[in-house]
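Note that one protein chain of the assembly has been removed; the remaining protein chains are unaltered in position.
Each chain gets a letter, A, B, C, D and E, in the order it is written, and its residues are counted from 1.
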Amino acid sequence: MESVFIGELTWQQYQARIAAGNAVVLLPVGALEQHGHHLPMNVDVLLPTAVCERVAQRTGALVAPAVHYGYKSQQKSGGGNHYPGTTSLDGVTVIRTVQDIIRELARHGVRRLAILNGHFENSMFVVEGIDLALRELHYAGVEGFRVMTLSYWDFAEDPEVIKKLYPDGFQGWNVEHGGVFETSLMLALYPHLVDMEQMEHHPPATFPPYDLFPVVPERTPRPGTLSSARGASRAKGELILEVCVNGIARALRDEFGAQH
Amino acid sequence: MESVFIGELTWQQYQARIAAGNAVVLLPVGALEQHGHHLPMNVDVLLPTAVCERVAQRTGALVAPAVHYGYKSQQKSGGGNHYPGTTSLDGVTVIRTVQDIIRELARHGVRRLAILNGHFENSMFVVEGIDLALRELHYAGVEGFRVMTLSYWDFAEDPEVIKKLYPDGFQGWNVEHGGVFETSLMLALYPHLVDMEQMEHHPPATFPPYDLFPVVPERTPRPGTLSSARGASRAKGELILEVCVNGIARALRDEFGAQH
Amino acid sequence: MESVFIGELTWQQYQARIAAGNAVVLLPVGALEQHGHHLPMNVDVLLPTAVCERVAQRTGALVAPAVHYGYKSQQKSGGGNHYPGTTSLDGVTVIRTVQDIIRELARHGVRRLAILNGHFENSMFVVEGIDLALRELHYAGVEGFRVMTLSYWDFAEDPEVIKKLYPDGFQGWNVEHGGVFETSLMLALYPHLVDMEQMEHHPPATFPPYDLFPVVPERTPRPGTLSSARGASRAKGELILEVCVNGIARALRDEFGAQH
Amino acid sequence: MESVFIGELTWQQYQARIAAGNAVVLLPVGALEQHGHHLPMNVDVLLPTAVCERVAQRTGALVAPAVHYGYKSQQKSGGGNHYPGTTSLDGVTVIRTVQDIIRELARHGVRRLAILNGHFENSMFVVEGIDLALRELHYAGVEGFRVMTLSYWDFAEDPEVIKKLYPDGFQGWNVEHGGVFETSLMLALYPHLVDMEQMEHHPPATFPPYDLFPVVPERTPRPGTLSSARGASRAKGELILEVCVNGIARALRDEFGAQH
Amino acid sequence: MESVFIGELTWQQYQARIAAGNAVVLLPVGALEQHGHHLPMNVDVLLPTAVCERVAQRTGALVAPAVHYGYKSQQKSGGGNHYPGTTSLDGVTVIRTVQDIIRELARHGVRRLAILNGHFENSMFVVEGIDLALRELHYAGVEGFRVMTLSYWDFAEDPEVIKKLYPDGFQGWNVEHGGVFETSLMLALYPHLVDMEQMEHHPPATFPPYDLFPVVPERTPRPGTLSSARGASRAKGELILEVCVNGIARALRDEFGAQH
Partner (left out) sequence: MESVFIGELTWQQYQARIAAGNAVVLLPVGALEQHGHHLPMNVDVLLPTAVCERVAQRTGALVAPAVHYGYKSQQKSGGGNHYPGTTSLDGVTVIRTVQDIIRELARHGVRRLAILNGHFENSMFVVEGIDLALRELHYAGVEGFRVMTLSYWDFAEDPEVIKKLYPDGFQGWNVEHGGVFETSLMLALYPHLVDMEQMEHHPPATFPPYDLFPVVPERTPRPGTLSSARGASRAKGELILEVCVNGIARALRDEFGAQH
């Protein structure tokens, strides 16, 4: 059976899939960013790619190569861009990367794209890349190209799921950087890349109602995570995966309809 | 007594204020964006400017001319950029505007800037403008320039305040576009620009856990607001103003210290 | 009666005005720039905005929010960009701001725009913004968008007017920075922002037939003005206003025809 | 004897000239632009290059290769950019070209540059290129780089010269596009490229006190010139050349001092 | 033992490696590009990444996440950018991506980078990204950052190796797109992604001594390869790998010295 990854197809295989009509392409967008003492720095690429793979298997969509570098880590969502290892792009580079990829997909005949973002900070630059690309497509007389953007974690918002993941209470997505959510997913998907021995427990990060630039590094919990991964488990990861893959597959069907 | 608005000072008055040391400049950043049937389109400029003015009066800070155009309205936070009247800038234009203003303030000798954002969609582009400006200042050998960014509504998060504003329950900031919060502030500050007769009541907007581009216009409540302004009042506006001005003044003191 | 300022309208009011056909939008473009010891730094925004307001009242046009920051002050026209307080944008930022605003107005259905420039240095960057916007509109299949650009002072060139303003002889527009012309207008419109006590008399600036970069600061008259405001008066300001408003209203009628 | 043109030197010859200290480089900046029925389209390159050559011979300066393409022709100064043959650059291309050349000259050790502009519309984009380059040089720790910009015609403003050139009265530089001034210079320098038989006499162009975009082509006199070249002569061209070369040589000496 | 892939390290592991001094980072730069009927479209990412991995294992270098999208395929080197599936970036996007990554690596303390290019068309844009990054680092006062760029195939130029690979004669690197070289490497490294059954034999592509835009698609051999992969073998792939890894490891040692 053919791979769901575009990169693993020949151009003829890809062409056949697009020509069959109504093809949906999934684009994972991530970052190279510190995720504390116990997680590797490619979490934001690995996780949306894994979700994309499963969604594609279920729906017949195709997965484009992930964007491996993302926008600058912000203190309140990713600890800040001052950590060694975190390797970020300027905003305009993210914008143009997204814009260029869409322009090319449209040339291939694709008209349905879902961008799965694994790194919160990318969001608005992805939006701008889409807007500029759609503007260009309009100039080119290409209408009907539709893009869905999503952060996979937004599909785990069901209160029952939240309760299972956080039996002692949910702190909010704001502090979910290297915490129970991402760590559980990594345990389910890439356990050899997680070192729970190194995981450092700490209370959830708290921040004032403003941001400072340059950041005051001491305001990020020392390991770089914003909440503790204590309580993460492989089972929780599998639950998240199931919920997110189901939800995203449904969203694609609702918005983009069936594929051939 | 001298104006707090830089634009109303002569260059000598301004120079004297900067030379006195530790001057703080406040920059309101807004948008021209639809705010429903009952509010004018400059709400996102008027409100942060008014907050800046009051903070400046209390703290001795100076207020730079507002940035009157902002980034594209998003459906889940501002109704979407398809409305007539909403007049938005590309991301890179917002980025460069902020970057240029900071470069110039630094040339004047300013080292403390607080950017008060009145339009949610600006946030990440403002962040990028700051980052690029600080990078440039570093090249120029200017160190020690510090920037605070804030959205004034984040200073009204005290549960007691929220309870007074939303006695029937708070729907979250997500749907606060042209709702009780902004309308109350406008009633307190610019009542002649509010037409409560035209206000259209509707349940809070609900959206799926993803975004679509182009937006599906029908998913925005028809008037363009994301929640109803029913329940807005001048008294609530005055409460918000007091709470926000107090909080921001305190934040400036905490982070930037006393001015001379 | 509805405001002439777009920012003070709801989107529905604005939409109705555009839909009525042949709507003309006026865009004041200014700067934050030193204007000597006796004038505030927002002169280049206040004056074109005031002219726009009056033209709009007479013609039924609408006034968009002013662009409050402009291109770098040049020594021979604005004293130079080395003064504290003068806060200028890079050329490309001005270009893109104008381009973005036109693109959005076109989306709203506007086809007639007049840009009233209050800051000489903006001129060519405004022109480029217009050219790029019209190019884009052509790509988008939008034809028939027409833009007028003007500097309001060019409407006061009638020799009889000049004679009344400068009974001792006119030095030319080149040295009109903070001189009789702008000061008279400010006295007529915003007298509380003028401090004639601080006005420093000096002979008109003279410059060699070339420019130097970096500027030699001493070549600008010390107060920053290029000619003396001695002789400015409220009456002259009113005369200028009348002449300019009349002339611009006529130009709009001649070029853009009647509005509905 | 060595050429004054940098392009005709070996790198060693060039290096020796720079190393001798205080070298001045002259950069002609022009355009490919229609100049009526009797003049070729490279007038704006040929004339400043010829002036540069003579100034260099007199002062020991060096002449860099001309920038052969310039900013878009404007109706009131060059007839408009709608003519066939007129081949113009976007503003940012002009800006970056100037910026790049200055960066490289600075690397070579040059610290004195005079930019001779032959095409009015280039002016502000050249200014911006210089400003961005000086900003960069400051980042690089290179101080003391000085740039003079000039339009050679500004050195012919002596009333006695004007009287000789325009015995029947001077219409102003505004309409000097393909008129007596440029045609006389071409007759003195490149008579084989002038075809006075084709020259079409017409009254000076008159324009309203505003600009329209797109231009109304009929408002430019049909041949594309803004005033008539009747009255142009080789002798006048030689007078202009002498006056301009003298004036520019003196300006270089005044501002940049003697070369070694 | 720790991974050689930066993405699989925690920030602390990475930091320790950089702090040990003289760390070398390897950056694979590829493309998503058709490679004929028998190879997948991610060849240009897979191959340099695999070479990097082996070089890193031998030398102690670290491998950054690959850049997965590259510059537009050219007809004479990659068949042309008109194929479905080929998904390319604009030049400036490639430039900025490289520039941003270098800026960040420098912030981490890295001073030695080798960029392994797997897609010929990237070359000059990578060069420009490096040049702009080094310019910026100079502004920031960071000196001593050194970058090596290489295409791994240039290390297989030993005539004896060439003879083993191409016993019937070498056609030159120009036509090595999806031919014996890349196919052999894929057979050695990722045999499951190669389908030799689909491989279409054809004579080497021949082109005129110029390029045309838009390309004439028929001038590319139908499968998209520029020479036939007949003759490719796993053994050849292993030979290439050994030769390239040896050569690159030696080059790193020669230029960057020993690592700690």
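The rule we apply is simple: a contact is a pair of C-beta atoms (placed from the backbone, for glycine too) under 8 Å apart; a residue touches a chain by one contact, two chains touch by 3 or more.
From a predicted model like this one, the values you see are computed outputs, not experimental measurements.
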Touch partners, limited to displayed chains, of the chain removed from view
A, C, D, E
Looking at E:Gln74, E:Ser233 or E:Asn246, which residue reaches the missing chain?
E:Gln74
Among D:Pro48, D:Gly118, D:Gly179 or D:Gly224, residue touching the chain not depicted
D:Gly224
Check the options D:Tyr69, D:Tyr139, D:Tyr152 or D:Tyr210 and report the residue that touches the missing chain.
D:Tyr69
Missing-chain contacts on chain E, rising order, are 71-72, 74, 81, 90-92, 95, 114, 121, 123-125, 127-128, 130-132, 134, 146-150, 154-155, 157, 208-214, 247, 251, 254-255
State which residues belonging to chain C touch the missing partner chain.
138-139
Can you list, in ascending order, the chain D residues touching the missing chain?
3, 5-12, 14-15, 18, 32, 34-42, 45, 64-69, 83-90, 92-93, 96-97, 100-101, 104-105, 107-109, 193, 195, 198, 224
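The rule is short, and it goes like this: only the chains that are shown with their structure count from here on.
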Which chain has its C-alpha centroid farthest away from the centroid of chain C?
E
Where chain B and chain E are represented by their mean Cα positions, the distance between them in whole Å
47
What positions in chain A touch 2 or more of the other chains?
90, 92
Would you identify the shape of the chain contact graph, picking one of line, ring, star, complete or other?
other
Checked against the stated definition, the touching pairs are A-B, A-C, A-E, B-C, B-D, B-E, C-D, D-E
